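Got a structure for you, questions after.
The complex appears here minus one protein chain, its other protein chains still in place.
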Amino acid sequence: MASPLVSIDDLTVQFRTDRGWANAVEGVSFDIAEGECVGVVGESGSGKSVTALSILRLHARGAARYSTGAISYAGRDLLQASERDLRRIRGRDIAMVFQDPMSSLNPVLTICDQISESLRLHQGMSRAAARKKAIELLDLVRIPDAARRVDEYPHRLSGGMRQRVMIAIAIACRPRLLIADEPTTALDVTIQAQILELLRDLRAELGMAVMLISHDLGVIAEFARRVIVMYAGRIVEDAPVDVLFQSPRHPYTEGLMASMPALDGGAARLYAIPGRIPDPDETIDGCRFGPRCAHSEPICRTAPPRLIAIADGHRLRCTPRTRAADLT
Amino acid sequence: MTDIAAGSISGSLAPRRRFVLLRRLAGHRSFQVGLILVALLTLAAIFAPVITGVDPSSMKVRFRFKPPSEAFPFGTDNFGRDIFTRVLYGARVSLWIGLAVAAMSGLFGAVIGILAAQFRRLDAILMRVMDALMSFPAILLALGVTAALGPRMESVIIALTVAYVPAGVRIVRASALVVRELDYVEAARIAGASNIRIMVRHILPNSISPLIVHVTFVFAYAILAEAALSFLGVGVQPPTPSWGNIIAEGRDYATEAWWVMLFPGLGISLAALGLNLLGDGLRDILDPRLKGRG
Partner (left out) sequence: MADDALVEVRDLDMAFNVGKARARRTTLQVLRKLSFDVGRGETLGLVGESGSGKSTAGRILVGLFEPTGGSVKLFGRTITGPERKANLAAVRSRVQFVFQDPHAALNPRMRVGDSIAEPIDIAGAHTRRDRSHRVKELLEMVGLPRDAAERFPHEFSGGQRQRIVIARALALEPGFIVCDEPVSALDVSMQAQVVNLLMDLQTKFGIGYLFIAHDLAVVRAVAQRVAVIYAGSIVEIASKDALYEQPQHPYTQALLDAVPRPDPARVRGPVIGGEVPSLLAPPPGCRFHTRCPHAMPRCQVEEPRLRETAPGRQTACHLYETL
């Protein structure tokens, strides 16, 4: 555990709105270690996908800008790297799987063409070698009858199969970090279980780090070793998975867990966090969760809370509670 | 009653955002330039009598083929008529034709397009008629219609409307076919809404944006097409000036009196440019698929 694989430091990403630039992500800092399995959980507007896309600098120029921060990978700041360097890193060192397997594949190219693309680009493989490798990869992602399927077009495949193809493309060059942005959200539960199992096995087999982004605490609990909870563009809590689920410290994390309907019996009435998620360009003084928080104190409305380590590997952004942790 | 609201769970509403569309339009550079160009030309056309005070048809043979000067800013033609005056009055005719064609083809496009999308049997017939109209080049079609109706301004308008309706119909039909499958249309159907209500309240307002963009382009095409028809001698007939027939009349003396053709040509170009910029701006703002670009 020497230096981390990817280190994000004080990242702030802004988006252009009708009323100027709004912070979609503000002051986000965290590391991903080699082979680590990090889950990022949050609702819409939490900034979880924005953070992920920033690692590969995939935001449209002109619509988004990185106003502060650095993302270092292999001794280089990805936010300052040239387009050429980035292209070399994308797909080879850091790969990505998206939510929608329907629109992520090009409908006029065969599966083989699409898997071969990055192999030939990054590894200079011949057509025949890339095809052979493509079949191996389809086997690896457990697509039955890979030798035949490799020549099919995406519309012939089901949603689950397409997501497997997307994963095959992502791992083709054996990336050191795989970013999976809601990879199972568009899929049925039984297929979701299959894909999560596949990702888990591949991670162990290939030894890559995985950053899994999801709105579903269940998916995060099953997959991640460490969980980052985001709300309204900020990290509110960061903890090892068992710590987070057994004793969440941030009121938002608590609320999120309480509002999940339980499959195994439980209360008749769901707990509902009051209020609504703020827009990125809304000004809220102090803590951005304050207006919805059941434990809000006067100080929460004046000073924005800082993300503070309260235990080894456990960070929290909540003024009353970090202070309490300090005192004990 | 209020106890059902379950305490305060609704919370506040997001801050009110009014006139989002207008504000976006106001911030769009090419839309602004287009709007200013079109507005200037329109004002010039409306106030032509105030601006010049000269009769566009008054001939002063003494002043034949005078190049642009202080007395005749755009020069004179072979009858000694003031080109500046004629271009201003020509703007009235050309812009009116453009506007009329845009409005009529838009209106027919919307009505026929919505009907075609809503009634599948009617659709087959209507669209075959539109296909037939579209299979002729627009200018040829217009040439035929004006030939049949006689070369008048009204026939130019009718001819160009016929030529441009099919494209409008296709545009409206395409977006109406998407809208009619949306949940809010289903919701209305579940509530027992009639076809008319569904078409007027739900489908039309939500499939009209691409047509609005389209008719600004039709406006520009119609001005160009009028010029072409007049040039071919089947458009607006002299002595009434239109940009097209001023050019047509000037072509015989193009080498000696270039200004006769230049200034109405400039009028056409500026009008077409302005309308295209306007249309591009509208498209950027009304078409959500292009959001975030440019």
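We call the chains A and B, going by the order they appear; numbering starts again at 1 in every chain.
Criterion: contacts are C-beta pairs under 8 Å (C-beta built on N, C-alpha and C of every residue); 3 or more make two chains touch, one makes a residue touch a chain.
Just so we're clear, the structure is a prediction, and the values are computed from it rather than from any experiment.
Touch with the chain omitted from the figure is made, among A:21, A:153 or A:271, by A:271. Listed residues A:241, A:300 or A:318: the one in touch with the omitted chain is A:241.
Although one chain is not displayed, its contacts with chain A can still be listed: residues 43-44, 158-161, 188-194, 196-197, 215-222, 241-242, 245, 255-257, 259-265, 268-274, 276-277.
The set of chain B residues touching the chain not shown comprises 1-2, 4-6, 9-10, 13-14, 16-17, 20, 182-184, 186-193, 197, 201-202, 205-206.
Here is the rule we go by: only the chains that are shown with their structure count from here on.
As a whole-number value, the distance joining the C-alpha centres of chain A and chain B reads 48 Å.
Of all the residues in chain B, the ones that touch chain A in their complex are 6-9, 11-12, 14-15, 17, 20, 23-24, 27, 292-293.
On the side of chain A, the complex with chain B involves touching residues 18, 60, 63, 272, 274-276, 279, 282, 291-292.
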